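Missing here is one protein chain; the remaining ones are kept as they sit in the complex.
The letters A, B, C, D and E name the chains in turn, as written, and every chain counts its residues from 1.
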Amino acid sequence: MTHKQYFEDYAIGFHRRTMGRTITEADVVLHAGQTGDFYPHHMDAEWCKTQDFGQRIAHGTLIFGVAIGMTAGAINPHAMSYGYDRLRFIRPVFINDTITVEATITEKRNHPRRADHGIVVETIEVFNQHHETLLVCEHLYLVKRRQTSVLAEH
Amino acid sequence: MTHKQYFEDYAIGFHRRTMGRTITEADVVLHAGQTGDFYPHHMDAEWCKTQDFGQRIAHGTLIFGVAIGMTAGAINPHAMSYGYDRLRFIRPVFINDTITVEATITEKRNHPRRADHGIVVETIEVFNQHHETLLVCEHLYLVKRRQTSVLAEH
Amino acid sequence: MTHKQYFEDYAIGFHRRTMGRTITEADVVLHAGQTGDFYPHHMDAEWCKTQDFGQRIAHGTLIFGVAIGMTAGAINPHAMSYGYDRLRFIRPVFINDTITVEATITEKRNHPRRADHGIVVETIEVFNQHHETLLVCEHLYLVKRRQTSVLAEH
Amino acid sequence: MTHKQYFEDYAIGFHRRTMGRTITEADVVLHAGQTGDFYPHHMDAEWCKTQDFGQRIAHGTLIFGVAIGMTAGAINPHAMSYGYDRLRFIRPVFINDTITVEATITEKRNHPRRADHGIVVETIEVFNQHHETLLVCEHLYLVKRRQTSVLAEH
Amino acid sequence: MTHKQYFEDYAIGFHRRTMGRTITEADVVLHAGQTGDFYPHHMDAEWCKTQDFGQRIAHGTLIFGVAIGMTAGAINPHAMSYGYDRLRFIRPVFINDTITVEATITEKRNHPRRADHGIVVETIEVFNQHHETLLVCEHLYLVKRRQTSVLAEH
Partner (left out) sequence: MTHKQYFEDYAIGFHRRTMGRTITEADVVLHAGQTGDFYPHHMDAEWCKTQDFGQRIAHGTLIFGVAIGMTAGAINPHAMSYGYDRLRFIRPVFINDTITVEATITEKRNHPRRADHGIVVETIEVFNQHHETLLVCEHLYLVKRRQTSVLAEH
């Protein structure tokens, strides 16, 4: 469950795919309860019938949190989550949709101030059961280098 | 609870501040249960004692979700959440920390393809009880324009 | 989110209406888990089929707690919840019913012993999606007076 | 688990006492999540330090719901919960307080319109570990009569 | 709620039957969240459609935990749960199945080392709404004897 990887060990193009998970009504209720977001888009089935999307939709932060959790695998003690870029909600997620997540290492770059670490970018895509894209983002990891970057030191 | 605002109605610099919320052990347990992220950083108090941070830390996606929920106020039927940029975890959040959120309209820009909508950027900052910054991000809203942008049509 | 109001500032007839919220099976399961009330009326779908109401019904304390939560708005530092009178369950609430709450200031009266406070009564009515009344009660607030009541001093 | 009792079978003065239950931080977090009441009185430990009560207090509706759940015992198919009168919050309940509930049959009366049923009143008192009263209310049950009331028919 | 029983007081053949409880999707989601078991058998409705059982099935540990909880009645201060033998999952439990539990005292035996206690075996059977057996096990209680066993002292 621990898998040590230095910055140099990450390969651009490395791809992984999670199992699926069905987003249930209970998930939406629990997420509203955790975040305090009880907007009718998520909680009022009657009002939703009068809107374009026609039914309750899952919170964006729910799908994001679950999708990131689904990508959690082995622990790399040399890496930590640094942040996220370009998080976009492409399609609404409805109750009973089943999501899967694909993650691909798409970029490695120097950290602007830390020569002994680099940034690894993993692009996250979340799909529903119709293979439609629901959410995308770039997950940035701060990863220790095996050898301090010469370029970065300049 | 509904407050209609067009793109033109948003003012750069408009600032709001939420009440506080204490991040509890129960929040961390519930978030692990919702996302499936049971990493020892969040769930194993003994192991955490051996780490630099010395105690369990809240999931980044928990703080993000709760903070965004705390900014949820009146519903604007002309706006929808479009995504987030530059989400960064600045400091770890520990169990029993109390967070508050400040939100400021920092930018308005054209949507690249939709002349009848614009993008409003609200910068989100999350603080703990010591006024230290924990998390920052830019929340992008897609907001209907009262009048179709001439510039955008070109 | 804070709105200071003295006893004198409350107006009889002031009326407000919440957004809707769908009562889900998850709400009933969570409420049973919180209160320990696992009566078959709420938890045994098979037994309920043999009863007059034909299906599981939500706990009265669930509907009461959710409805009161739905009326929580701005904080008035001069007021506190004093209690409830005449709480009545008018119709059963079924899973998937969507409730809305209407609240009306219906009475203001002296406090029997505290001349510097008064009692404000807000009548609460909970409706389903068919505009049928489900629950009614009177919510009593103990509210500071701007000026000590002369009448009450006698 | 089923104990049939007609209106005539209830004895004024019948008294019962529950086991205890500690009100935990998790209970408060879950109740906020279920009801949407995230007021700082319950959720912001820092702000509470600045208030008279000095610490977070449990929601009144939490204590009410848990206390009523604690009194749920055998099912009486001839009785149903009719409502509550004179619900009062006497003292604040703090996280880690342990509550017990005492219930006493204090009144039996005719139903104004239904000759075949009567109202049984059970007075509920909730105590903390210091034997201080926290909450009181009257629980009204609508109970079938073995014999239709002659008085009520007039 | 307390019922004192010594080892000698348990009668072979004593039988009890619980009320029913419907296993909901929320139960499965909450159990996954508590245990961290997010296997697709429980969480991925799409994948389940491709399997023999055709739909999501409840975790075995969920049915076991709920069934044992359903048998919790009066507290016997002379008894404690010692363990379980021959726990077997006979049939899958699907979301919306309603379970009932039957418990029968089937054996009493000496404890190998403690002359002042004996082992009482309660056989547990869990049924669905079609009276099909879902789960069986033997619940072992360690129970104080009224009189120290002579046989066991040898």
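Operating definition for what follows: contacts are C-beta pairs under 8 Å (C-beta built on N, C-alpha and C of every residue); 3 or more make two chains touch, one makes a residue touch a chain.
Since the model is a prediction, treat every value here as computed from it, not as a measurement.
Asker: Among B:Leu30, B:Ile105, B:Val126 or B:Leu142, which residue is in touch with the absent chain?
Answerer: B:Leu30
Asker: Since one chain isn't shown, list which residues of subunit D touch it in the complete complex.
Answerer: Where subunit D meets the chain not shown: residues 19-22, 24-27, 29-30, 96, 98, 129.
Asker: Take the complete complex as the reference. Which residues in subunit C touch the chain that isn't displayed?
Answerer: Missing-chain contacts on subunit C: residues 30, 32-34, 36, 38.
Asker: Go through subunit E and note every residue touching the omitted chain.
Answerer: 27, 30-31, 34-37, 39-40, 59-62, 64-66, 68-70, 72, 75, 81-89, 137
Keep in mind that, in the parts below, only the chains that are shown with their structure count from here on.
Asker: Among all chains, whose Cα centre is located farthest from the one for subunit E?
Answerer: When every chain centre is compared against subunit E, the largest gap points to B.
Asker: If we define chain centres by averaging CA atoms, which chain lands farthest from subunit A? Would you check?
Answerer: If we average the C-alpha coordinates per chain, D ends up farthest from subunit A.
Asker: In whole angstrom, what separates the CA-based centres of subunit A and subunit C?
Answerer: Centre separation, subunit A to subunit C: 39 Å.
Asker: Distance from the CA centroid of subunit A to that of subunit D, rounded to the nearest Å?
Answerer: 45
Asker: For subunit C, write out the residues touching at least two other chains, lowest number first.
Answerer: 19, 24-27, 29-30, 40, 75
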